[in-house]
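First the structure, then my questions, so here it is.
Only a single protein chain was left out; the remaining protein chains are all shown in position.
To keep things simple, chains are lettered A, B and C as they appear, and every chain counts its residues starting from 1.
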Amino acid sequence: MSKMEAYVETGMLVVGFLLIVAGCYCLIRTYHLLKIIIGVEVAMKAVTMFVILAGFINGKIALAQAFVITVIVIEVVVAVVAVGLAINLYRIYGNMDIRNLRKLKG
Amino acid sequence: MQVIESSTVLIFAVPLVIFLINSLFSKRLAEKFSMGLAYVAPITQIVATAACFVQIAHLKQHDIIISWDLAGAVSMRFAVHTYSLVFLFCIALVSLASIMVANRTVPQKRTGFASLLMMLILGMNGIVMVTDLFSLYVFLEIVGISSFVLIAMFKSETGLEGAFKYLVMSVLASIMILTGLAFIFMQTGSLQYDHLEASALAGQSPTQLVLIYAAMILMIAGFAIKTGAVPFHSWLPDAHQSANTAVSVLLSGIVIKVAGIYGLIVITGFFGKLPGIKLTLFIMGTISIIIGALFALRQSHFKRIVAYSSVSQMGYILLGLSTVSMLGLLGAVAHVFNHATFKSTLFTNAAAVHEQTGTYDINELGGLEKKMGVTSFSSLAAFMSTAGIPPFAGFWSKLLIIMALWSSGARVFAAIALFASIFTAAYFLRLQRKVFFGKLRDQLAGITEIGGSVKLAQIMLTVVTIAAGLLFPFALLYFRGIGLL
Amino acid sequence: MLAAISSFLGSGANIIYFMIVLPLAVGAVLWLVNNYYFRLILALLSAAVNLLFAVSLYRSEGFYLLFPFSSGGLDIAFNVYRFSSLFLTFIAACFLLVILYSVVYLKGKKHAGLFMLYMYISLAMMNGAFMADNLGVLLFFWEGLLCTLFGILLINNLHNPRTAVKALTLSGTADLLMMLGIIITAYQAGTLYISQMEKLPVSGLAAAGFACMMLGAIGKAGSMPFHSWIPNAAEDAPTPFMVAFPAALEKFLGIYLAARIAMDIYDLQPGSGASIAVMTIGTLTIVLAVAMALIQKDMKRLLSYHAISQVGYMVLGIGTALPIGIMGGIFHMLNHVIYKSCLFMTAGSVELQTGTTDLKKIGGLGRKMPITMICFIISALAISGVPPLNGFFSKELVFDAALESNLVFYLGALLGAFMTAISFLKLGRAAFGGEFKLPSDRGDVRESSAGMYLPMAVLAILCVLFGVANTLPLDGLLGPALGDTHRYSGWPHSVVLVLISVAVLLLALGDHLYGSKKSGGALYAADHIHYAPGLHGIYNLAERQVFDPYMWIMQLANAISAVCNWIERGIIWLYDDAVTGLVKGAGTLLQRFNDGSLSRYLLVAVTGVAGIIVIILAIN
Partner (left out) sequence: MEAVIYICLGLLFICGVLAVMLRSLLKSAIALAGASAILAIIMYLLGSVWAGIFELSVCAGLVTVIFVSAISLSNTDKQDLAKLYEDAKRMSALPAILIICGVVLILIAAKTPFMLPAAVPAAETADNFREIFWNHRQVDIWGQVIVVLTGALTVVALFKERE
């Protein structure tokens, strides 16, 4: 392995972390339900990349592919559930504001 | 072996078949029969678990791996061991109680409920039987997704809110767990349990293990979210309060334990010896016990009190795990079992009280003891078990946990765990006093005891609670006698 | 049989657990199920099973069992050997009769289930106490018994818990002494296990430990100075309680431990100061309690003073530290349980039929209740020490030992025997002889049901049996259990002593006849002693409870509480306001913080992750 590629791996890790930070920041700060889901998706892109990177580093790219495909399927279904919940909340409140969700507290 | 193999097939096949039958029937027919059909799955599972146990006791083999080949090559591997049998039994028991409660509390969408319940059971069974961390993650997501939908499917305002909060926190947990898995995979090249056992930590320096440390931090946090340990607990009372009570029984009774605690058992089993992990779990457990109890003391919603009590009790289980010793693990698993029984009892009682009086607010209740004797008694038994009063079951598991803490040198934590029992007693006494003791309110004069399957569920769970308490030492001796401990 | 039970339970040692768990479980069931016949059958069955277990333990080689999951300081150890399993058997047999009597007596009464629950918990605690090898474990069971005692006294007197509080205070003080004694003993011996203790010499700090433990043990048995709640309980508590606790179960437990303290834990030498002190307590108990019994005009109260007085003989016997004395003390305890249970049962029987035990109101019951009367006569003769009943033989053994130690103790014991005989002559004639005094609407008094006179009859027969054939208990049971090969059975070897005892009994008869003639009636036969010059004043003071240690404790407590009032107030403030305020405040603060906003939830979770990172980094 050349030295260059080690840098590539480190670079991927750094970019991935930054994307997770961005996604989580979006998750925490936004008031819009769909934006939350977008934040989650951004973070998931980074996680998917980590899995592929892991397979690439230890030479088990086929196994990593199998993992990634499963992860993608799950990701989609979670997104569907989340969007479904968001739409149902929209039907009740007429908007997608997260600040509506304060009935349960204490 | 034959018995275990066919039992495992049944455990997975029966829920799947029931799901298919539910979707094949015409809608009206399914709505009528799906709930009755649902009973088959947990009952089969109880029988299958018992059969497996008998077989394991006979073979005197702690760990049994089963391989199925459905498509030619050797492919699917599952493991059955003593602890996972305890979990499987709890899953079946709580599901049974949940269906009994649902009979009363779920008037519509019964097919949907039954089908999702089957998916949930499948997911939980998968979690405790897989032999691979990634498969564990997959089944974790199944459990998660079916739980969200179970909470939200009745489309009440609060139900949707609780489900959404649960979903977002859960997704955060998934991100953490999956990143952790990627790091472990990066380091070891495999996620199979037996490979991890062999390769983990073999002669590595801390600088080489940085990925493992990062993975452990992320996975402990992720599983702690699923468990509902403080400071990752915030979603738990919301979700458990807002769900239909039949679903709360499931969530509090078993889901948090299978999704959270079991994951922690697995990862501490591999990497628990790393410095720092113990202390993390110690602190998290202690904080959970105290903060959960403090929250529970100030609530006025029946289900919310019980939900916060789950947070507090999860703290005990974490303390048991944190010792990374056999005794601690035993105590933790025993507490999982006990918590499954008494927490389902309490939620079943919540359902009974709500069905009969129409309210969950404990300030509007009082004196139900005279009108609802069975509910009151089962609540008392569950509360005594939770508070760890001998000879109820909770006493023994807490004793084991405290002994494990003591002998592992964490005497301060042992003392805290012991004294925190006072908190437990305090919030449950408050609940019991406000709801069941005292003078009967005039507007409650006409109420009656709940009947039918809910009453049956209460009786069943109370019998299990009391019997477990009385038989606990003998069971322990028996397990030792046949060499399973 | 042991083999069969063992194979059923997995191991013979598991019987030990069952002896504790079974009563607890049965008690819970009896508490919940309120059906007379079910209760009767289950109670008998479970008591029989308990007896079966006890007998099989007795017939076994003995077991030593360490609870398998233990760690430093928390070991739970049980040791069952000849001596303890003998007591287990005694108590199991006694419990069988008592429970039969209780179930029948309490038929249809309020709180019968609760009474059963407490009885069975007590049985479990007692079984545990007999089997415990670890003094800490022993203390746990010991204190458990205190709780059930308190609970049982509360049952009928929730609104006026005078007796219960008194019993709790006095027995609690005794138990406190016991706790202190155990701490000192464990410190001195360096171990908590009785089986590992080598006989400690009674000197220095160990003497204090001995005194504390001994006082605790005989206090449990009802000896002075922890006795004064028993007469009160006789008025307030249901009769089965009196049959069970002061008459039987507590005697077993207290004397068992006293014997073990004197034999196994400490090295009590005959003639030593400690021995003299114990004997003095014993003699004082005999004389003072029986003197009080003499003047009572209520059947249960009178009997309860005798329950105290008889402990004196046991304490006296054990206090001599001579083999014959210990044997006599334990044999006397066994006999006492038999005849005193029987006596209380007859009292209960009378009470159930007539509604009172006040001797002024009843009389002439002999014709109406013949079986009760016969049982009463046999057991009264036994307690008075009339040959050849069982009480005679055990008293002679104690007399023998007392005389060997010091003449004073012998004379004291003899005086006790004299007064016992007088008071029972009075009681018997007042209750069963004479004419029928009850108002005419209570004329339908008849014999009690079989469930009640059956236990009485069994006990009365045992009185005779253990007297005539005293080889069986003395050489068959107690000798092997104590490891004493000397034969004590048969007639006492000293004819002089026997003659003196008989003379004392005849003297008592004479005194009784004189008294009843003088004051006109059997009931007032003891009045000439009561109102004798000099004694009269003392009795008056005693009636006003001046000699009651409970009153001393209460006065002391009042003084202390007056002094400590401000401390108490501070502590109350701490508990009522400061701690609860802190907890509630913390709860409210947390509740405010948890405002339901999802962002905050997530933020808290992310902070948690940061916390974990900090912990891990700090450790590495």
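The working rule: a residue touches a chain if its C-beta (ideal position, glycine included) is under 8 Å from a C-beta of that chain, and two chains touch if they have at least 3 such contacts.
From a predicted model like this one, the values you see are computed outputs, not experimental measurements.
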Among the displayed chains, the hidden one touches A, B
From B:42, B:112, B:237 or B:315, the answer for touching the chain not displayed is B:112
Cross-chain touch to the chain not pictured, restricted to B:142, B:178, B:329 or B:387, is B:142
Contact residues on subunit B toward the hidden chain run 16, 19, 70-78, 109, 112, 115-116, 119, 122-123, 126, 130, 132, 134-135, 138-139, 141-142, 145-146, 149, 152-153, 186-187, 189, 207-208, 210-211
Against the hidden chain, subunit A presents residues 1, 4-15, 17-19, 21-23, 25-26, 29-32, 34-35, 37-39, 41-42, 45-46, 48-49, 52-53, 55-70, 72-77, 79-81, 83-88, 90-91, 95-97
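The working rule: only the chains that are shown with their structure count from here on.
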Taking mean C-alpha coords per chain and comparing to the overall C-alpha mean, nearest is chain B
Expressed in whole Å, how far the mean CA point of subunit A lies from that of subunit C is 72
Separation of the C-alpha centres, subunit A versus subunit B, in whole Å, is 27
Touching at least 2 other chains, the residues of subunit C are 591, 594, 596, 598, 602
In subunit B, the residues touching two or more other chains are 164-165, 168, 172, 238, 298
Listed in rising order, the residues of subunit B that touch subunit C in the complex are 164-165, 168-169, 172, 176, 206, 213, 216-218, 220-221, 224-225, 230-232, 234-235, 238, 275-277, 279-280, 283-284, 291, 294-295, 297-298, 327, 330, 391, 400, 403, 406-407, 423, 466, 470, 473-474, 476-478, 480-481
Subunit C contacts subunit B in the complex at 10-11, 14, 17, 21, 24-25, 28, 67-72, 74, 583-584, 586-588, 590-591, 594, 596, 598, 600-602, 604-605, 607-609, 611-613, 615-616, 618-620
Within the complex, subunit A is touched by subunit B residues 134, 138, 141, 144-145, 148-149, 152, 155, 157-158, 160-165, 167-168, 171-172, 174-175, 178-179, 181-183, 185-186, 189-190, 237-238, 241-242, 298-299, 304
